[in-house]
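The complex appears here minus one protein chain, its other protein chains still in place.
After this line comes subunit A, so read on.
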Amino acid sequence: MRVHVVEDDAGVSDSLALILRNIGHSVVSHRDAESLFKGPLPEAGDAVIVDLSLPGISGAHLVRWLLNLAAPPRVVVITGQSQGFIDHQLRGLVPDGVMRKPLDVDAIAGVLPAP
C-alpha cells in the first residue's frame, strides 16, 4: 500500500514525505491533481493526502473524484484555511480525515492505515 501526497508547497510536501517514510510508508508525491492523474491511480488499500488549495484542479474536485471511485482509497484533507473555507469547499463531501495546518504527525498517522 502507498500514501499519495498531493501538495503544491515544496517544503510541506518534502517534510511530509520524510516523516511518512520514517513511519514506514511508501510515499508518492504530486505537485497537483493533474500529475496524480498521470501516474498509476491510487488503489483501494492506498491513502491520498490532499491539500485543499491546489493550483489548477481544486483540492475539493480531487477529493470528490477520489471518493467516487469504485474502490476509493482513504482520503485525508490537509489545509491551512479557515473553517468557513473548508466547509464551503467540502460541501457534501466526507473524507476520512480533515487536518488543519500546522500538521501533527501523530494525528495523520492515526487516520492512515498501518504501514
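Rule of thumb we're sticking to: a contact is a pair of C-beta atoms (placed from the backbone, for glycine too) under 8 Å apart; a residue touches a chain by one contact, two chains touch by 3 or more; residues count from 1.
Methods note: contacts and distances are computed from a predicted model.
What protein name does the UniProt record of the undisplayed chain give, "Nitrate reductase-like protein NarX", "Xanthine dehydrogenase YagS FAD-binding subunit", "Sensor protein FixL" or "Cytochrome c oxidase subunit 1"?
Of the names offered in "Nitrate reductase-like protein NarX", "Xanthine dehydrogenase YagS FAD-binding subunit", "Sensor protein FixL" or "Cytochrome c oxidase subunit 1", the absent chain's UniProt record gives "Sensor protein FixL".
List the residues of subunit A that touch the chain left out of this view.
9, 11-12, 14-16, 18-19, 22-23, 53, 55-56, 80-82, 85, 101-105
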